[in-house]
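Removed: one protein chain of the complex. Kept in place: all other protein chains.
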Amino acid sequence: MAKFQSLADAVADNLNDGDSVAFEGFTHLIPHAAAHEAIRQGRKDLTVMRMTPDMIYDQLIGMGCVKKMIFSFAGNPGVGLLRRFRDALENGWPHQLEIEEHSHAAMANAYEAGAAGLPCAIFRGYRGAELTRVNPNIRFVECPFTGEKLAAVPALRPDVAVIHALKANRKGDVFLEGITGVQKEAVLAAKRSIVTVEEIVDDFEGLSPNATVLPAWTVTSIAVVPGGAHPSYTQGYYGRDNSAYLEWDKIASDRDKFMDWMKANVLDRTPDIFAGRVAHLKTQG
Amino acid sequence: MAKFQSLADAVADNLNDGDSVAFEGFTHLIPHAAAHEAIRQGRKDLTVMRMTPDMIYDQLIGMGCVKKMIFSFAGNPGVGLLRRFRDALENGWPHQLEIEEHSHAAMANAYEAGAAGLPCAIFRGYRGAELTRVNPNIRFVECPFTGEKLAAVPALRPDVAVIHALKANRKGDVFLEGITGVQKEAVLAAKRSIVTVEEIVDDFEGLSPNATVLPAWTVTSIAVVPGGAHPSYTQGYYGRDNSAYLEWDKIASDRDKFMDWMKANVLDRTPDIFAGRVAHLKTQG
Amino acid sequence: MSTFTPTEMMTVAAARALSNDDVCFVGIGAPSAACNLARLTHAPDITLIYESGTIGTAPTVLPLSIGDGELCDTALNTVSVPEMFRYWLQGGRITVGFLGGAQLDRFGNINTTVVGDYDKPKVRLPGGGGAPEIAISCGEIFITMKQSTRGFVEKLDFITSLGHGKGGSDRADHGVHTKGPTRLITDLAVWETDPQTKEFTVTSLHPGASRKDVEDTVGWPAKFADHVIETPAPSAEELQVLRDLHARTKAAHEGQ
Partner (left out) sequence: MSTFTPTEMMTVAAARALSNDDVCFVGIGAPSAACNLARLTHAPDITLIYESGTIGTAPTVLPLSIGDGELCDTALNTVSVPEMFRYWLQGGRITVGFLGGAQLDRFGNINTTVVGDYDKPKVRLPGGGGAPEIAISCGEIFITMKQSTRGFVEKLDFITSLGHGKGGSDRADHGVHTKGPTRLITDLAVWETDPQTKEFTVTSLHPGASRKDVEDTVGWPAKFADHVIETPAPSAEELQVLRDLHARTKAAHEGQ
């Protein structure tokens, strides 16, 4: 049953060194505040997974928190490459990084299979694609009716899923809307979950019966962090801070500049800072 | 691209003798009017499929339209057995009926696989269940990572899917809400589709971005039939006519009584009759 | 203490087996009454799930079907049926599945498919519906059924849903590692599953029911626990809440 906690307590209680963890979000609702908290608490040897690891994975990698990354597209969305990720992979800085690389279809299906309690996901994919040569976790099975060869990947079942959502009600049920990505699947696939939300409301009056809702008994910890997705966005609350993504390309291009930025903006801060960061991005209700 | 038609034209254009067809609906939104139209037009040799074939499948079978039925629960929901179905199976009246029987999980996964363009569905099911002995379309595959044996069934890909929905907009996009069952999957899995709706609206203003919507280019024909789900119900329009389900048990218990009822209530009627049937069941907006 | 019927005793005893923390997959009929009685008495926070996709539902009247609008109107959330069977049932999120059946054997295997031969049925029943996977995917299974020699049989005509198979480790040998049937609540008794043999064993007789009543309505030699207690009679509150629920239900369904 969901427990309301401070973000610091939620991360301390749920995320351990050596865990596998998905900080999921698909452009929308990326849990920046929670990732910063994990960095502040100095987590090590994490196996991180995400379809679209972007700025926060660049930060986790650059700060030395990551042992292995499972992913399908490692870019700064709409901007270019991830420079800390590249530095780790090309130059081993700050240390060597293991990778397990998939396609989006594979990762999406693997989370889905994780949520569905299956050991693997089966889909039509990877034909003629060279990832099959370098990733032993891509295999093929035959359809027992048609003989068609279908791709198989192991289900993703992280120790911890971390997501940002619009709001929770007082019981701890969680509501997402807009581009919902694979967040519901990541939470249902995970052993434990941390959800940061913009606000807590008395109830969900007025929602569609088919809204994307995670019942309280599927969530481990909830922390209220207004603006917690910045510079990503929260549908109906604030817009995406595109300039911050453009700026990141420069910050991450240099090791010292990166470390200075992390100290000033992450290590020396608390989650409270996020509310102010989105003040100028508020959407009109 | 969805074409607005009368129900008679929609059925005439899309449903042929010998077709496989899913009149889907899960207690809610059962397309009674469309099934009655198929009976009036005298369709023959149909392979009908549905998770929960109920009154309308009893009617289609009793009127001799059905060659084969693929299903997972053939009951009058909350009332008991399907008497026309039993008569066909136990006594061959009006003629022999082939069946292919599954569990709900298998059928739901098979529609899902059909919508997903896969040849089969893989799930954890049927362990120790005797349907595996009588249905050759239940097979098993091994997870290539864990060796776990998983059940496989062929994807369901009907020639025609027929559903009832709340409303369409003028472009032909279709909206469902409430208990949505497998209807979206059935339409996406089918070659052609007929959707009856309560009404056409100018646009879907105010819907959640994540509402259950079938874009116009996924639907073949749309017919406006207010009350078209009766005695099933349409969320927000009218409630379920439970007494009609209770009464069906008596009507279907006798061949003559059944034929008389079909003549008076189906053969000699048109889809216009349905609006009046729900007049006393309207829900308060 | 008011009097009560065996069916009322059965529903009350079944309801008592559920707790506030349970996430319960509810079948229609007797299970639905028991689950909602639990919710309206000692387990207000129990999560009730119907296979139509309704999660956390709290109907004021009992639904006639598993997909009545009332279930959706009062639910926290309603998901598609493929999602229900994939994420919620197969995903292992259900603590208790509540099943009934037409035929039951001593190991909790259930037949809801056919009486007689599958290809030449004497009575064609509705079929398995959700049961084959409810039986293997839920944390444990409670069964509720009225006793009769027609229903409680030595050998099923057809195994629709796996209980403990042939008993002992047979369920695990099928690759099924959930607990399976742990409790059978009838109109005469509460039966629990023997940890070794996996056979149903009477642990509690309802007030007024004798061993002979139990033996006469079961098609196999009934086993009794060393210490069989008497099921506490329904409390005044349990009876009142149950009767009110049935009265509201009757009024609502006839009102149409």
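By letter and in written order, the chains are A, B and C; residue numbering begins at 1 in each of them.
In the analysis below, a contact is a pair of C-beta atoms (placed from the backbone, for glycine too) under 8 Å apart; a residue touches a chain by one contact, two chains touch by 3 or more.
Bear in mind that the values here come from a model prediction, so they are computed numbers and not experimental data.
Participant: Let's see if you follow the contact definition: name the visible chains touching the chain that is missing.
Facilitator: Displayed chains contacted by the hidden chain, ordered by label: A, B.
Participant: So which of A:Glu90, A:Asp202 or A:Asp256 would be touching the chain we can't see?
Facilitator: A:Glu90
Participant: Looking at the whole complex, which of B:Leu188, B:Val225, B:Ala252 or B:Leu281 touches the chain that is not displayed?
Facilitator: In the complete complex, the chain left out is touched by residue B:Leu188.
Participant: Based on the whole complex, identify which of A:Leu7, A:Leu46, A:Leu60 or A:Ala74 touches the chain you can't see.
Facilitator: A:Ala74
Participant: Decide which residue listed in A:Gly125, A:Gly172 or A:Gly227 touches the omitted chain of the complex.
Facilitator: Candidates A:Gly125, A:Gly172 or A:Gly227; residue touching the omitted chain: A:Gly125.
Participant: Out of B:Val21, B:Ala34 or B:Ala115, point to the residue that touches the absent chain in the complete complex.
Facilitator: B:Ala115
Participant: Among A:Met51, A:Cys65, A:Val141 or A:Met262, which residue is in touch with the absent chain?
Facilitator: Final answer for the missing-chain contact: A:Met51.
Participant: Applying the definition given at the start, please give the residues of subunit A touching the unseen chain.
Facilitator: Touching the missing chain: residues 26-28, 51-52, 71-75, 77-79, 81-82, 85-86, 89-90, 101, 103-105, 108-109, 111-112, 123-131, 134, 148-149, 178-182, 184-185, 212, 233, 235, 239-243, 245, 280-281, 283.
Participant: Footprint of the hidden chain on subunit B, which residues?
Facilitator: Against the missing chain, subunit B presents residues 1, 112, 115-118, 173, 185, 188, 204, 209-211, 213, 215, 217-218.
Here is the rule we go by: only the chains that are shown with their structure count from here on.
Participant: Centroid from C-alpha atoms only, then distance subunit A to subunit B, rounded to Å. What do you get?
Facilitator: Taking the mean C-alpha position of each chain, the two centres sit 39 Å apart.
Participant: Express in whole angstrom the distance between the two chain centres, defined as the mean CA positions of subunit B and subunit C.
Facilitator: Result: the chain centres lie 28 Å from each other.
Participant: Got the subunit B residues that touch at least 2 other chains?
Facilitator: Subunit B, residues with two or more chain partners: 123-124, 148, 178, 180, 212, 235.
Participant: Where in subunit C do residues touch two or more other chains at once?
Facilitator: 72, 78, 86, 90, 137
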